[in-house]
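All protein chains of the complex are present and in place, except for one that has been dropped.
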Amino acid sequence: MDILNALVAILNFVIIPATAYGAQLAMGALGVTLIYGILRFSNFAHGDTMAFGTGLVILLTWGLQALGLSLGPLPTALLALPVAIAGTAALVLLTDRVVYRYYRQVKADPIVLVMASVGVMFVMNGLTRLLIGVDEIRFDDGARFLISVSQFKGWTGLDEGLALRSTQAITLVVAALACWALFRFLNRSRAGKAMRAYSDNEDLALLSGIDPERVVRLTWIIATALAVAAGTLYGLDKSFKAFNYFQILLPIFAAAIVGGLGNPVGAIAGGFVIAYSEVAVTYPWKKIAGYLLPDWQPEGLLQLLSTEYKFAVSFVILIVVLLFRPTGLFRGKSV
Amino acid sequence: MSTTRQAESTSLWRAPALLAVLVFLFVLEGTLSNAFFSGSWNSALGILNMGLLSAIMALGVNITWGYAGLFNAGVVGFLALGGLAPVLVATQPVPGAWEAGGPRVLLALAVGLGTLVVATLVAARVPRAWRFWAALLIISVGYVAYRALFDPAVIAIEANNPAKAGNIGGLGLPVLLSWPVGGLLAAGAAWGVGKVALGLRSDYLAIATLGIGEIIVAVMRNEGWLARGVLNFSGIPRPVPYELDLQGDPDFQARVAGWGMDLATASGIWVKLAYAGLFLVIVLLLILLSELALKSPWGRMMRAIRDNEVAAEAMGKDVTRRHLQVFVIGAAVIGIAGAMMVTLDGLLNPSGYNPLRYTFLVWVMVIVGGSGNNWGAVLGAVLIWFLWIKAEVWGPAVMALVTAPMPEGGLRSHLIESAPHMRFLAMGLVLLLVLRFAPRGLIPEK
Partner (left out) sequence: MSDGAHGFGNRGMRDLSVVNPAGRGTVDGTRSSGRVHPGSAEAPFLAARDMRGGYGKADILNGCTITVDQGQIAVIVGPNGAGKSTAMKAIFGMLDLREGSVQLDGQDISALNPQDRVRRGMGFVPQTSNVFPSLTVQENLEMGAYIRDDDFRQTMDQVYTLFPAVAEKRLQPAGELSGGQRQQVAVGRALMTQPRLLMLDEPTAGVSPIVMDELFDRIIEIARTGISILMVEQNARQALEIADLGYVLVQGANRYTDTGAALLANPEVRRTFLGG
């Protein structure tokens, strides 16, 4: 019985939250890795793109709520998401047209694009602040739990409860759908293969009649859609605060690099590796030790690292992977 | 390269012209009182002082970027770490703190570092397949030992007079001494991260520094025993007189009366001028040193490595080692700026270290000023800092003008209220415009 309780506690406090967080990171990292593969730079504006898109989702959600529209048990934000993706993608395509395109034209070093993305980051950050401010906002509505602690306890008769929040379930469903669609697109469709071809060899793609600008636009749209979806799910799951979206850039970059930059499968794996490590290392294991080893009374919380240091986990995983597998878990472009 | 020669002929007048523009802006700020300028010399000098500190940060970034082409994305961390120095060096000792846990903390830190060293040494000597597991085992054991020593010591220190202190306390030495110490602290951290990141097959310095920057700031926020963490540490001693002391000084009163100025204003200006002088000396000293270094054989080698790494490596230059050197020096300069900033504020506020403000804005300064040009970095820094501060005022003023035809009400007041945020937008646009139309910066590299 105690082993069951321990398992339920691990599931409830580690596995479920880490899986949801990992799915959010993976979607962000997919965008970063696609832009790295196609546009050949790390986009520092990615976090702020997430924030801007999520800000748009929140405004639209408020609008829909004012109109009395909702999705019943699902959060209204899901209804707003497609519109917000379209709006954010339009803004991102505009930045590509007025900022990045010129550097492709003159074949500038990718580092110039990195610096330009810092400029875009400031602009996006400012726009988000103008749009929605810097305060913390909660915008989840609908049913809170798919399974609540009391329900679970009632069903199983265990001491330890398990809750599955609807936002966590939605995150997993949306992320799974997005990844499935993305991989189908990249591996099966003509446009997706053209993207991979362009990433492999720009000049040869040109010689095959592939329009590079179309590939680039498609990449921006996909990366933005993933970023806004990831940002919205993260905001539903936790809360929206513009600065957190800037900070999440580190685990997202780390996930993309750990997986192997430019490799989409790697980005997903990296996202989950980072998320599981982060949650496992910052979780106080005392309760679970109590179930498994009832005689042992440890003094501390058995927490390897306090939650404030969660960014250190991304960093350490990153360094360890790069030390032992310099090209990432899955072979990235950076051979 | 024809563009280089062109730049050489134009850069002769560019620096003085930019300097003149800056002086003009500061004079406007000091004298003109309207919606755009405060008309207060106190405000103008306040901006100048932070501008000079930003210039030192920009110099630090420019050393690593300009001389070696390395991307340091963790400026905020090195700056924050430098800021620890005034607290540890210049504040008065906390009675009982050291006795409570000082030696134990030092021992714990030594055990932690020792573990890393042992793990590295062992990993280098065991067969490849075991390397990871050997290192993991050693680090796990070491970490448990470290926490067993560290946690009780920290609890003891933090329990010591928690309302007023709770930190390990300072050494009570002169605050000016803490500036180089701040540089040393930052240099130490940079050495650690650089040793790892630059030793990889290709350098991953950008992401590594981004990470270490966040971590250092997190440490400063959470390790209350160091400098009270989020509780902030105020009352850091000053190298210049206090305004209140000046106001109470009869000599100063007499002199101010002679100038026909208000006593409070005059004392503020006096203090700020003293800081400005001190900072200016250090800026000039740093420029002198880095220009001398660039012209020395060492600097020539650095440039040779940057221009053609492969050739330099073929000639037997240890590129990684040189890069590590230059990265550590750059971080040290940033650390000095961090210590100076905390001294100027008299306050260490770990929650205030925002990467956007202290990493990426410094990058805007360097790129706008001119990559690789020390004068460019300094003038770019002061200019960008001026714009950054004033944009907060100009945003609402401009917004009020633009929205003047709109009816009074929700939208208009919302726009005016959120207009200070326009400065982020403005900085982004400045960077993008400079990148596009003057990619070599306002004062291009010679």
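Each chain carries a letter (A and B) given by its place in the written order, and its residues are counted from 1.
Following the convention adopted for this analysis, a contact is a pair of C-beta atoms (placed from the backbone, for glycine too) under 8 Å apart; a residue touches a chain by one contact, two chains touch by 3 or more.
Note that the coordinates shown come from a computational prediction; the quantities given were computed from them, not determined experimentally.
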Visible chains that the absent chain touches, using the contact criterion stated earlier: A, B
Contacting the left-out chain in the complete assembly, out of A:Phe152, A:Trp220, A:Tyr234 or A:Phe253: A:Phe253
Missing-partner contacts on chain A, residue numbers: 36-37, 40-42, 101, 103-112, 114, 190, 193-194, 196-197, 199-213, 253, 257, 261-262, 333-335
Touch residues of chain B, complete complex, unshown partner: 1, 3-4, 65-66, 69-71, 202-208, 306-307, 309, 371-372, 439, 445
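Keep in mind that, in the parts below, only the chains that are shown with their structure count from here on.
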Chain B - residues contacting chain A, complex: 71, 131-132, 143, 147, 151, 196-197, 200-202, 204, 206-208, 210-212, 214-215, 218-219, 221-222, 354-356, 360, 363-364, 367, 418, 421-429, 431-432, 435-436, 439
Partner chain B, residues of chain A touching it in the complex: 42, 44, 99, 102, 111-112, 114-116, 118-127, 129-130, 133, 243, 246-247, 249-250, 253-254, 257, 300, 304, 306, 308-309, 311-312, 314-315, 318-319, 322-324, 326, 334
